[in-house]
Each structure stands twice: as structure tokens, then as C-alpha cells.
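The structure appears right after this line, and notes come after that.
Just one protein chain is left out here, and the rest sit where they should.
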Amino acid sequence: MMRSDGRKPENLRSLSIKTGVNLYAEGSVLVEMGNTKVLCTASVEEKVPPFLKDQGKGWVTAEYGMLPRSTHERNSREAAKGKQSGRTQEIQRLIGRSLRSVVDTKKMGVRTITIDCDVLQADGGTRTASISGGFVAMCLAFSELHKRGLMPEWPVREYLAAVSVGVVEGEPVLDLCYTEDSGAETDMNLVMTESGHFVEIQGTAEETPFSRQTLDTLLGLGEKGIREIIVCQKSVFSFPGGSHS
Amino acid sequence: MMRSDGRKPENLRSLSIKTGVNLYAEGSVLVEMGNTKVLCTASVEEKVPPFLKDQGKGWVTAEYGMLPRSTHERNSREAAKGKQSGRTQEIQRLIGRSLRSVVDTKKMGVRTITIDCDVLQADGGTRTASISGGFVAMCLAFSELHKRGLMPEWPVREYLAAVSVGVVEGEPVLDLCYTEDSGAETDMNLVMTESGHFVEIQGTAEETPFSRQTLDTLLGLGEKGIREIIVCQKSVFSFPGGSHS
Amino acid sequence: MMRSDGRKPENLRSLSIKTGVNLYAEGSVLVEMGNTKVLCTASVEEKVPPFLKDQGKGWVTAEYGMLPRSTHERNSREAAKGKQSGRTQEIQRLIGRSLRSVVDTKKMGVRTITIDCDVLQADGGTRTASISGGFVAMCLAFSELHKRGLMPEWPVREYLAAVSVGVVEGEPVLDLCYTEDSGAETDMNLVMTESGHFVEIQGTAEETPFSRQTLDTLLGLGEKGIREIIVCQKSVFSFPGGSHS
Amino acid sequence: MMRSDGRKPENLRSLSIKTGVNLYAEGSVLVEMGNTKVLCTASVEEKVPPFLKDQGKGWVTAEYGMLPRSTHERNSREAAKGKQSGRTQEIQRLIGRSLRSVVDTKKMGVRTITIDCDVLQADGGTRTASISGGFVAMCLAFSELHKRGLMPEWPVREYLAAVSVGVVEGEPVLDLCYTEDSGAETDMNLVMTESGHFVEIQGTAEETPFSRQTLDTLLGLGEKGIREIIVCQKSVFSFPGGSHS
Amino acid sequence: MMRSDGRKPENLRSLSIKTGVNLYAEGSVLVEMGNTKVLCTASVEEKVPPFLKDQGKGWVTAEYGMLPRSTHERNSREAAKGKQSGRTQEIQRLIGRSLRSVVDTKKMGVRTITIDCDVLQADGGTRTASISGGFVAMCLAFSELHKRGLMPEWPVREYLAAVSVGVVEGEPVLDLCYTEDSGAETDMNLVMTESGHFVEIQGTAEETPFSRQTLDTLLGLGEKGIREIIVCQKSVFSFPGGSHS
Partner (left out) sequence: MMRSDGRKPENLRSLSIKTGVNLYAEGSVLVEMGNTKVLCTASVEEKVPPFLKDQGKGWVTAEYGMLPRSTHERNSREAAKGKQSGRTQEIQRLIGRSLRSVVDTKKMGVRTITIDCDVLQADGGTRTASISGGFVAMCLAFSELHKRGLMPEWPVREYLAAVSVGVVEGEPVLDLCYTEDSGAETDMNLVMTESGHFVEIQGTAEETPFSRQTLDTLLGLGEKGIREIIVCQKSVFSFPGGSHS
């Protein structure tokens, strides 16, 4: 089977992670997966939310947004509608939860890192690109704090990335573009660590419930894709020496 | 290992599905799983949302809410705060999507069924109880339409239920109560059909990413629990004769 | 005249007050008047609103909500609409004001009791049922505090209940059901104490203004009904010994 | 007993109703009761709300607002806070309901009259002044339609006015100013027609429940005050000849 | 050229500034320019917004609103719509900024003056009338503080007023009424001080961009109008002796 853009079922789209794309943010990344482009910035604030008061811990959180014309048809601006959609809130909760899973919040100090993921152009997989790119932006901000001596111990336990997999026209494929995604029978987002452990599995049968065997194939494809994305992350950011067992 | 309420790891809490609990709704159910109690009503309206206009299809959607004192500590009322939380929206999208996965929306006719799931008392697993109970409420409403001759063909393809699984103190367990859930290392919600196919898998590592082997164990526990819940559903509602292959 | 449900003009519907219906709330009641069912919980918080700061007094407040399908036709969920209707706010202000009229807020201590009245099924008279049931839920919560030695003096001055009266097809009647209420020429809600004093009179001529003589008849009917409701309240909750003159 | 402003218990404050105070509105009135000043405008629109579609009837509705510095201390502007308080909504529902009680909505034609009651200065009794003044503004707008031949039959059945009564320092008094109102044991708003029938009775015991005898005294005082207000209304507006039996 | 109301191009409408129109406000003014009527109140609060904390300065701010029937056709009430329009916010920012430009916020003390400008009747020029009237209301409030010895030094540097100018049917004119404004090719609001310096210039070409020469003519007309308004302001309020160089 040949996919609409000529890829094989087990191939990622071309991937690029560009750092230092914002003058002010403590960490910033422009991540591109095919035509999907997401700008991720990490902002450090020396305070934590009320529920963490007096616990000696930090917090990592995320916000997500799509520019109105990041999509084929223009979408209403959420700020103009006066509220974030359920989809937006679901995605930003997922991004924050995923990033926190590999961070030792005691080591990061009593501060908050906010990852803003703004989609400049959308062609499927914006939430997984946000996680893969947001991870690097977060690391860059931590690295800045580490270099300035404000955070003695490196708090990130291991690399982490995300990718989508799905069943399109009966065939399991990796990294769906928008056309594939909107017609997929099954759609799954995977977040994994470098050591091959799962952080999130979110699989949905849009119309046809899927079998255990299909699930196994999808998990295999996802693991392959995530390994490749982590290679790319490492090419632009390495953990500080000695901090990563 | 003995669990806090004396159950074995592979046991469900006591389950009860009571029908006909609301005088007005086309279908209604009070589902209890241990101390979790959810009131599910199914309401039929003879119209569809704008995006389905002129397609000859119906729609199934869900709303979810918790009474302010359904929880240990009182929570603010969402109507008073003026908006639904991200968690609420995420859950009601999940319930609606799950129920639609087993419904032939062409057969149900050009109408909307709204499943309201209101949590009277919460002790973990409210979203999965809402799906298992909401499924029966939906079937009761369809049955009503079917009996009145307003919907000639039965539109539900097969039984469907949901359950939570997770890793608590290092051990995989089925159907977590609130105490277990809040301390779980991994938390997963599964929605499956009677034929053993997956509709939703939503697994989250709260702190410790989990291995493929743990995933397999959890999927097994979940499948067992869902089979038992479907037995209970069948004891209060049977598909109309001949309509279910 | 025989009423639609066979009652005489001066009869209440069948009344039931069931206590202990919620595992967590300090006080809880399920009140049923005919087909109207309201779940009332009383929640204690050890703080008071800002306007009572440093006054050595407590506060009793109420919130009210209707489940979407508590009514003949499904109503939109207020949390989804993003605001409470004027009707909802009017009712919850009435409930709170009524309950406070018999409470010595100095004796109750510097704490807040919030009465949540959630209508599971509505057939007229939901606001008066909320007051009659909420009164008992409040007393149960006070009793809990009293028993634990946290509130030495009993703060409730006397029993209090509420009922609706109205003119239906020219005839004054007690405790209107929904059908009666929606066609009533005059509709009145009365809140009274055991000693026969008025706490609230809210009478409205829907179309035909009413005479002084009609008013007198309605007040008489209401007083009779309230006495009967207080008998029922006393059967499930007695003031602690010696605290009630 | 002498009241704070030298009045006797059964006296109204000085009352003034000035018409034609707005260049654009179909009817307009500035009503002053002592230091309370309310600007009432009546606006005609040739359409009705959706729930009256195809019924051949009109609608009368009201909106109410207080200018931020109409009160002793400045209050936040409701438009800036983004919502109307429960009190505001309760009052505007009361005004609309009261005015509709004397209008034959079939005779008024398929149109909406909106009465805007904006409080320029508040010293107690703003809701009752809004009703008494809004009634005249409404009549002026109907008169305008009547004169232009757009509404052949006069739709207002009789004069209607409102006043507050209450118990202050143990004594029943008429037409409470702010100082009296904020310290009153009982507070009651009455809306009555010229023929002496009740349209609304809203009585509240702020702290001390009140007896039947007190109620009777208050009703007598209110009736006296309303008769005097109607005399003042008639001095500025007479029903068109022959239309009022 | 004769204007619709008989004025010459360089004439203001009849102008009236009446003080002491509100019983409670520290300063109050009813300003009328032709048929435009704006009620301006100045309210003093002994606190400042968070961004001025610990700076030893005061703050002047403004809010603006139109009564629903201040206009030819009734407009929706902003409090009912739940938000202030962009136009409202733009105007209140302009009023506040203009007034602050002539106030020494150190001399005024650590307090906030809020100027509420509520349009009772609108016939063009409501924002400039609000500034000219709001200036006097602010001075009255400062004068009150000064007299009571609460603010030793007079904080207002010089008189300030505002007026509109524009190009109507090709001709530059001063102080546009609504009919002129809605058909103007160019519309400009000017805020100036007594010494002839500019505080705000807001010029907009509605359809036809305008030349430098037209701009010069408009600025001349505006300056003339503002001088005349300041004469009127001085007739109702003089700076305290010796405080104004």
C-alpha cells in the first residue's frame, strides 16, 4: 500500500526541530512534522499554583491553541468566542500530564514552567508534535536554569516523545496526516519514554471497534516512530553530562 | 494482596443497574458500582445538530455532571462557576463517542438521543459507570421508539460496557475505588464491546511509566470486568428479538 | 371539586422525608412530595464569607439545581449554558433566606453550612420541597456538630417548612402539582414556622389579580399544610433535649 | 413615633412623576419618591419572543439597572462584571410580571414593549418605584400606538402601582427609605390594581418571623399608599376615553 | 453652508454643565451638548489598583455606559449581554487616559477616583461630552478632599476639554450631531488643555482619506470649540486659589 503522500505505512513524515526561535522565552522550539508546524515556548515563573503551596515542588503545565487559519477552513478564534473548546482543554491537559511524567518536580525547584504550544499550520498530529516539541522546549528552559546555577540537579528522568498511529483503509499506519486521520477507522496517540515505557495510550475506534491483534500492531508502529523522534530530539538537545544515568 | 475493601485484585465491586427511575425520560437507569451512584437518563428529540443536516442520520450525545456533594469534600457547582471544567468536557466527549461506536446512526432515524449522566455519589469510576449505565438508558429509549413503531430497525450493533483498571502499590487491579484511584501509579479506562473489541483505551501513567507486560495484564483484567458488567446489563435489558445477530 | 390526582383542595400530596441518603454529607435528605423528588445535602465548612469577617457569626446558604431531565421536556444544563437562570438564583436566595430566619448565627459558630437542593424529578413545588427538606438536612448537620461537641448550643429556634397554595379553576387549593401550577390563576409560596409566624409570602397573580378574601383563604390552607409537613419533619428529626423551649 | 425623615408611619415620601423625559422612547417617565429617582423608558418593537410565535399576542418585558453611583457607596457596574446579579434578575422579572397582569396581550398586537428602569439615585423602594413609573411609561407608549391607529383597542385593564411596607423598630410603616429598609424586621413589597386586588405580595422576615395580625396591618398600609400613587399616575396620564369601564 | 440644526460650521451646540446632581457622589455633573446628555459622577475610594502598590500615587479611571434607550433605536443592555463592547472599552480607556494627563497622581494621594459617564440621551459626541463633564466631576471630588484637608496640594495641572470635528459633505465642521456624524467623511475627536496642547488626537477617514490641509482646518476648529467649553467649565468650577499658576 502506498499512502497519499507516498510514504510507506511504517514511515514518519519529514521531521524538523528548530530551537531558539523566540527572543524572550527561556526555551523555544519550532517543530515541523510534514506540513504540521507548532511553535513551542517554555516560560519560567518563580511561583507555583495554590495546590502545591509549601510542598517544595515545582509544576509543569501546558497551554495549546490553533491560529484561526492554521486549518484548511478558517476556525473561529477561541479568544473571540470567549472560551476554549473541550478539545483544546483535553489536549492541553494531555501535554502537561505527559511532560510531568518524566520530571522530578522536587528537583526542578519551586517554580512553574508553562509550555505554550501554538499551531501555526495543522496537518494532523498537532497534539503529538506539541508533546515532542514541548519536551525539547522544556529541557531548554531547565538547561538555562541549570547553567545559571539556579537548579543544581537535572530534573528530567528520560527523553519522551509522542506520535499518532491508526488504521486507515484497513491498514495500520504510523504518523497520520490530516486526510488519513479524518478517515481513519481507529486513531491512537502514544506517548512513550526512551526506555520504551508507556506514559499515555489514547486509542479510539471512530466507527469500528478494533481487535487485540490490531492493537498490538499499532503499539509496535508507535514505538518505532517514537524512537526515531527521540533521535531527532537528541540531535538538538543533550542532557547535561552526568545527569542522565 | 487484599484490597482496602477486602476485594481480590480481579474483582468488581458490587454492581446494580436499576431501570425506570425517572418518570419522564424515554430511558432511565440508576447504576451503582460499590459506593459510586450515577443517574443516567436518555432523552429523545426529533432533530439533529446542524452538522448532520440533510444526511438522514441521527446523533447520540452525552452530558456529565457531579452533584456538589457527591464527593468527600463539597465541590463548587459548575453552573455557579459559569463553566464546565476541562475534566467534565473530556468525560462527556468520551461517553458520547463510546456510545456512538455501537450505534448505526442511519437506522436510529433523524433524531438526537441525549444521555445525561449525573453523579449522585462518587467513589471512583464515575465515567466508566456512566458509560455502562448510559448504554442501558440509551437502549431503553431506542426500545421505546421501536415499540411505538417509530424506528423499524434496531440500531445498536452490540452490547458495550466500560471499566477502570490500574496499578496500585505495584499490583494490577480491576475497578478502582476512589482511594485506590488517587494513589494509583497507572490508571486506565477501557471501553469494549461484547465481542471483545476495543472502543476506547485511555491509559495514563501518573508518575511511573508502565511496561508492555503491565499493559497486557491490565487489558486482561479489564476484559474480564467488562464481560461481567455486560452480563448484568443483559439481566435488565435484552435486545429485541431477531435484531441482534 | 376533585383535583386531577383525586385529592381534595385541602390535601397535601403523599410526603416522604428519607435521611442519610449520602455517604459524605454532614446532613442529607431525599424529600418526595408526590412525584417531586429533591435531594438535599448540608455541607459544613469551617469558614465564612468575607462580609462576615470578624463578627463571630456563621452563615447558612443554599444552592439549587434541576437535573436536565427532571422535567417533562429536557432542559438545557445550566453548567453547559454557562450561567444560572434568574429563576434558579431567585430560588436559591429564597431557600437560604428562609433557613437563616430560624437560625441563631452566633450560636452556630464561625462556619458555613451550604444546603444543596438538587431536583431529581419535578412535578411542581420544588422550591417549597427544597425548603422543607433542606431544613431537615441543615438540622442533621447541626446535630452532627453538636454531638461531636463542636457547637455547644443548639442554634435552631424552631421548626420551619414551606408549601405552595394557589387558585386553580377558581378554587383555592393546597400543594399544587405541575399541571395545576401551570394553569393557576394565582400562585403563592408560603414559608412558616411551627409557632405559626410567616417567614416568606410570595404571591403572584398570573393573569387575574386576587382579592383580599382569596388571600385569607390561601393563607389558611397554607398554614394547615405547613403544620402537617412539620409533623413529618419531627418524625425523622427531633431537636436535642432541652434545646427547644 | 416620628420617622427619621419626620414622616408619620402611614405617609408616603414626596412623589413626582415627570413624563416626556427622553427624546426617542415611545414612552418615558422620571419617577421620584423622596430621594429615589428612576428613569423609565418604554420601547416598542414590532416582533415578539420565539415562545409567542404565531399566537397573535404581544409581550411586555422589563429590564432593571442601577447606575454604579446611584448608591451611598459605588457598586461595580454589572456590564463590567459580565453578568447581572440574582437581585437584578429577580427585580426585572417582578416588574415585567406585574405590568403584564393588567395588559390584554391580544389587544396590544403582535409587538413587544420593553420597559427599561434605570435607577439614577437609590434611597429604598427602587423596585416599587420602577413598577409605578414603568406602568405610566408603558401606558404612554400604548397611547402613542393608539393615537397613530396602530392599536385600535386600549389593552390596559386598570391602573396599577406598587409600594413597600415593613416593620421598623416594631412599628408597621409605609414606603421605607434606605435607612429604614436596611434595619427593618419585616420587608414587604405590594403590587395592587386600582380595584384593590393583589398582583404581587412579597413579604420577607429578615430576622423575626411576623404574625398574621402584623400582616393585616401591613396590607392596610400598602393599600392606602397604592391608592395615593394611582392618584398621582392619573394626574399625568388618563386612559383614552371610553376604553376604561 | 447651513447645518441641519441651523448652526454655522464653526459653532458648538448649546452647552450646559450642571453640578451637584447626585446626592452621594463626591463630584457629579450633568453635561448637555445639544440633545446629548451625560451624567458624570466621581467616586473616591481610599485604595489603588495592584499595579500601583507601594508607589505613593493615586489613580484616575473611568467607566462609560449608554442606557438602552439613549439612542434612536433601543440597544441591548450590556449587562444583559454579559460583556462590554469593544467600543465601550475603547471609550472608557480614552476618558481615563485623558483625565490622567492633567493630574499629578502623587499629589492626589493614594486613592482612586472613578469617573462614571452614563449616557442618558445620545445625539453624537458622547465620548467628548463625557471627557468635558467628567473633568468637572473629577475636580469637584478633588475639591471636596481638598476642603476636608485630606489632600493638601491641588493635583490638577490645568483645565481640559474635548470636542469632535469632522468633514461633512465636504466641509469641515465643529461638534457633530448624530446625523452629521453618521454621514461624515472624516471624524476626529480632540482632547486639549487650556494652554492649547494636545492630549489626544483620534482622526478616522470613514471612506475618503483626508489631506494635510483638511487636518489643519479641523485642528483649528477643534481648538476654538475647546476654548469655549473651558469657559463654560470655569463658570461652574474654579481651581482653588493659588493652586493654579
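Each chain carries a letter (A, B, C, D and E) given by its place in the written order, and its residues are counted from 1.
Operating definition for what follows: contacts are C-beta pairs under 8 Å (C-beta built on N, C-alpha and C of every residue); 3 or more make two chains touch, one makes a residue touch a chain.
Fair warning: this is a prediction, and the values are worked out from it, not measured in the lab.
Participant: Need the list of shown chains touched by the one chain that isn't shown.
Facilitator: Counting the whole assembly, the omitted chain is in touch with A, E.
Participant: Going by the contact rule already stated, which one of E:23, E:110, E:215 or E:236 would touch the omitted chain in the full complex?
Facilitator: Missing-chain contact among the listed residues: E:215.
Participant: Which of A:19, A:101 or A:114 touches the chain that is not shown?
Facilitator: If we include the chain that is not displayed, A:114 is the one touching it.
Participant: Touching the absent chain: which residues on chain E qualify?
Facilitator: 83, 85-87, 89-90, 92-93, 97, 101-102, 188, 192-193, 195-212, 215, 219
Participant: List the chain A residues touching the unshown chain?
Facilitator: So the residues of chain A touching the unseen chain are 22-25, 28, 35, 39, 41, 43, 45, 63, 65, 67-72, 74, 77-80, 82-84, 88, 114, 116, 118, 120-121, 123.
In this section, only the chains that are shown with their structure count from here on.
Participant: Touching chain B and chain D alike: which chains?
Facilitator: Intersection of chain B and chain D contact lists gives C.
Participant: Tell me, please, which of B-C, C-D or A-B gives a repeat of the D-E interface, judged by over half of the contact pairs matching in residue number.
Facilitator: When the contact pairs of D-E are compared with those in B-C, C-D or A-B, B-C matches.
Participant: Once you find the CA centre of chain C and the CA centre of chain D, what distance in Å lies between them?
Facilitator: Averaging C-alpha atoms per chain gives centres 28 Å apart.
Participant: Go ahead and note the Å separation of the Cα centroids belonging to chain A and chain D.
Facilitator: 60
Participant: Do you know which chain D residues sit against two or more other chains?
Facilitator: Chain D, residues with two or more chain partners: 83.
Participant: Draw the chains as dots and join the ones that touch; what shape do you get: line, ring, star, complete or other?
Facilitator: Line.
Participant: Return all touching chain pairs.
Facilitator: So, checking each combination of chains, I get A-B, B-C, C-D, D-E as the touching pairs.
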